[in-house]
Structure formats: C-alpha cells, structure tokens
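Taking it in order: structure first as structure tokens, then the write-up.
Take a look at subunit A:
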Amino acid sequence: MTLDITNLRIAYPHGRTDKPAVESFSLSVGANERVAIVGESGSGKSTVANAIMGLLPGKASVTGSIKLDGTELIGLPTREWYKVRGAQIGYVPQDPMLSLNEVWTIGYHFRETIATHRLVPHEDGRDAWRKLAADRLREVGLNDAERVLKQYPHQLSGGMRQRVLIALALLARPKLIIADEPTSALDVVVQKQILDLLEDLTDRLGSSLILITHDLGLVADRCTRVSVLYRGDQVETGSIDEVIRAPKQAYTKHLLEAVPKLSAIRSRAFNDFKDAEKVLEIRHLYKEYPLKRSGWFFNRHGASILQASDDVNLTVRSGECRALVGESGSGKSTIAKIVMGLEKPTRGDVIIQGRNRWDIRGQELDEQAHHIQIVFQDPYASLDPQFTVQRTLLEPFAVHHRQWSADERYERILHLLELVGLDEDLLGRYPDELSGGQRQRVAIARALALEPEILVLDEAVSALDVIVRAQILETLRDLRERLGLSMLFITHDLAVVAEIADSVSVINHGRIVESGAVSDVFLNPQDDYTKELLAAVPGRAAF
Partner candidate 1 sequence: DEGSGSASTAAYNPVSVSGTAPGGDLIPTNSQESGKKTLVWQLFDGLVDVDPDTRTVRNEVAKSITSDDQQTWTITLNQDRKFSDGTAVKADNFIKAWTWGADIANAQIASGDLAVIKGYDKLHPSDGSKATATEFEGLKKVDDHTFTVELTSPYSSFVNLLTSVTFYPLPDSFFKDPDAWRKNPVGNGPYKLRQAVDEATGAYFDLNKYYKGNRTPHNTGLYVRFYTDSSAAYQDVLADNLDITSPGGADLLTAKDDFGDRLVEPAITGPNTTITFPLWDDFWKSSNGLKVRQAISLAIDREEIVDKVFNGYAVPAKDFTVKGLNGWSDSIKGSDVLEFNVTKAKALLKEAGGYTKELPIYYNADGAHKQWVEAVANQIKKNLGINAVPKPTTTFSDFLQKRADHQFTGPWRASEIPFNPGLDDMLRNVYSTSGSANSGSEWQSDAFEAKLKEGWQQKDTDAANEKFNEAQEILFQDLPAIPLWYTKIPNVYSTKVSNVHTNVFGSTLYLVEKQ
Partner candidate 2 sequence: MSEPNVKQSSGRKPAAKPRKSYSSFGQAWLRLRVSPLFWISVVIIAFLLVLAIFPSLFTSHTPDRCDLGDSRAPAGGEYLLGADLQGCDIMANIAYGARASLTVGVVSSLGATAVGVIIGIVAAYFGGWVDALLSRISDVFFAIPLILGAIVAMQVTEHRNVWTLSAILIFFGWTNTARIARSATLEVRTKEYIAAARLLHVHNGRILLTHILPNIIAPIIVVATIGIGGLIAAEASLSYLSIGLPPNIPSWGKAIADGQKVLRVNPGIMLWPALALTLTVLAFISLGEAIRNAFGSRKDSR
C-alpha cells in the first residue's frame, strides 16, 4: 500500500486572510511505515487528515493530488469512497466527544461498521459481531467490553470514547490508519497499550500509520518518519533520525527544546503549602452511577453500580497546583464535575473557601464565578456553536464587568488571546472553524477571563503542541505567583505534572491511591499503580 500526497493545497475561505491552511504539502507513505505529522496547533494537521479522508467541509478548496495505490482520492465519487473509507483507510478523529452518535449505544456503532464491511461471516449467527466488537474493545484496553457495548457515549469518559473510536477505526484492519491525536485523552499506561497495538498492526499486517500528534517523545519512540508543519507549511520532513535527532529547521529545534521533561522535577524548587488556607476540600466523596440495562420504557435496575468516585479526599490550598492523574475512566472528570456543581455526589462534601458547595446561593453564587472556573475536557462541546470566539470571550465581561467600555473589553480580550497564544484573526471564527488546539485555548482563555481564584483544568493542554503548552503553563504559573491562583490540574501527562504541579494525587478506579508532593511521588512512588504509570512514560529513551 502506498499513499502519495503531492503538492496539496487547502484553503478555507475567510474574509480577510486568504492564506491557505495547508500549502504545498507532499508526503508519501509506504507499507509498514509509521509516519508522524507534528507541528504547531492550528498548523493544518487535521486538515491534511480530513483531506485524505475526503471529509473536508464543502467550502474548503483543495488542489494537488492524493493517490492511494494509484487511485486519485480527490474528487472520488461517493460510491468509490465506500470501498476506501473504513475498509482501506481507518480514521481516528481528533474530537472524541462529538464523533459518536449520542442516541446509539457503543454496540450499535460496532454492529453497523461490522455489517457494512462484512467483517463476520453470515454463518456465525446474529450475535457474532458482539464477540468481535468485545475483542477489539479489549485490544484498546477497555476490559469491561460487554458493559461498554451497552452504554451510550455520554456515559463514557473522554479516554474511553477515544479508545472506542480507535477500536472502530481498526475494526476492518485497514491498510492505512490515520490517527489524529489518538491518545490525547489517555493515560500513559493505556497510551502505551494502544501504541503497541498500532505498532503491531503495521509490523505484522503490513499496514501503514499516519500519526498526528504533538507528543515528540512518542514520535521518537514509535515512528519511522516525520513531517513537521508550521503555519500550513511543511518545514521539514524525513526519518526520525534526521529530524528529531538532528533537526535542521529553527522551528523543529524550537519544538524539541520545548518538550517538557519528567526530569524537570529535579531542577525545580517546590513551595510548601502546608500552612496555606484550604480553598478547595473534597471530603469522603462517593459517586455512583447505576449501571442500567436499557429497556424500552422501564429501565430495569441491574444490581451493578459503577463506583466512579470511592471515598475521595482531596485538598487544594491557596496558591497550590494539585495534579490529579490516573487511568482513563478512573473518575477524574467526575470529580471535576462534582466540584463545579454539575453533578450531584452520591455522598460526601465539597467545600469551597470554607463554604459547602450546595450552600452557596444568590448573590454569592454570582461572585462564585470569580472564585472558581473550569476548562472542560472537551473544548468543542463547551463552546456555543453559534458564538464567535469574540463573543465567547466577551460573555464573561458582559455579565460581570458591565461598567467597562467596549474598548476596555476588547483590550481585555486581546490580552486573553495573548495569554493563550492565539491570533487576533481568530476572533471572528466559529468553533467549527478552529483547530482542536485553538478550541482548547479559547476555552482556557474564557476560564481565565474573570481571574478566578481556583481553576479546575480537565486535560486542558492535551491538544496543544509543546511550544504553546509551555507558554500556557508559563501563564498559569505566572498567575499563581501574582494572584495566588490555585489549581486542580487533571492530566495524564506526567511531564506536565512535573513541570507545573506542586502536589499530585493518583486516582485508580475511583480511589485516591497515592497523594503527596510531586517530587516525593514521582521520585519515590509507593503504590503499584503509580509505579506502573511512571514506567510507561514514552520518550524516556529520546530525552
């Protein structure tokens, strides 16, 4: 199998700028190859992936050539696409949250894909697909496959959905796999499992892989070749050895320098927050989700209950940045939602600045917005599709700083953009016209707008390239120093933890298994799970 992309140029119409999103992009991928596309957030990586799949929005204009085994894909009629998509090319979309149909169970997604590509022979009976689906789910680390098949997308965690999408893409064992940030929501252990799988597929079955990622360690470990994008231009392309170990272009060098390192801990000074005031306290928190089997009208309550949070105790002190790490699906987002009051706990208390969360009402609730803000795990779903970036960012001011003039507000927005490294040009765009990383940064900017005292970040930097990420971490650190910002930082990226967090709690199956200062936990892990986690961090060899 070979994929040949030559001179690809893709442009989205935008009022003022007619700079294309991707320009003169060329790449060829042969059998058994694992090619990485890396680059700045918004540089056009997803755009290239979409172009290969023929899934660009209608308004985008495409020129150049994309050939799959000699067949030109640009302008391929729909009928022909059926033979390509899913069968020959498997695609893992970047946004796991909206890429599953909310009204169907995960099982349905599998069944339909299996039926479409006739992956199980008819003779095997009506339920044969279930076995295949379950197998594939286990392959991606969803060991509770039977349960997952019966669940609806909204009942899964971000990482679980991402894995469901990976399993779906690999279902037909396609010759070419295009994975757009497939592990952005996955902890290192699971990430490793997935990458092993992908590697195995390319090695054993002769498939090829195009991996879009910002994790250079991962690229160095797993890929054979790499292409670097910067603002739509392909600045460098070549083998791993050439590009990663001996970069020629300034941008690539810059990129490599910015890679956060676990070893940063050693060189960092840690503040001690023992005496600081507790701004956020979670006490004996339990959250249970009943695992129902869905009937048509009546949901038969099965005996089983999913313990998403199991006696969670957690404290964030003033000025502290506490990281929360743990396996995908271990209950991190659940805690975040409960802290924000979006979910009711089954039992337990959340105390914010000395007040019980559910005692805060009226005027106080209004002020609450200044106290605590969140960046959701899925940036796209948390942006109103009808709002331009400018409106999204203006909204907090329209509510809380009404006395400000339009000029003041605008200046404030520009400042926020600056903080998250976004261009003023994006102000007029809608969420669906942004790249994944751009969306995430808009969400961060919004959360910072009111200068909250506590910030909950749920995988808030997962979609960002290392340079932008470094800038944002810098911003957060700065805010903490100047304004005493306290953070609950949910992430699976241990390097990020090392870089920004003061203390860390490790969660596994809804329980906090280990908690302490980052240096203590990372350098001297006690719990088995923590040890496993640390061992799985990719790119150790390279950096």
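Please note the rule applied: a residue touches a chain if its C-beta (ideal position, glycine included) is under 8 Å from a C-beta of that chain, and two chains touch if they have at least 3 such contacts; residues count from 1.
How these were chosen: all candidates are chains of the complex that A comes from, given by their letters.
None of the values given here were measured: they were computed from a predicted structure.
Comparing candidates 1 or 2 against subunit A, the one that touches it in this complex is 2.
By the touch rule above, subunit A contacts candidate 2 in their complex via residues 57-59, 340, 342, 365-366, 368-369, 372-374, 376, 378, 381-388, 390-391, 394-396, 398-400, 406-407, 409-411, 414-415, 418-419, 421, 424, 427-428, 430, 432, 443, 446, 449-451, 467, 471, 474-475, 478-479, 482.
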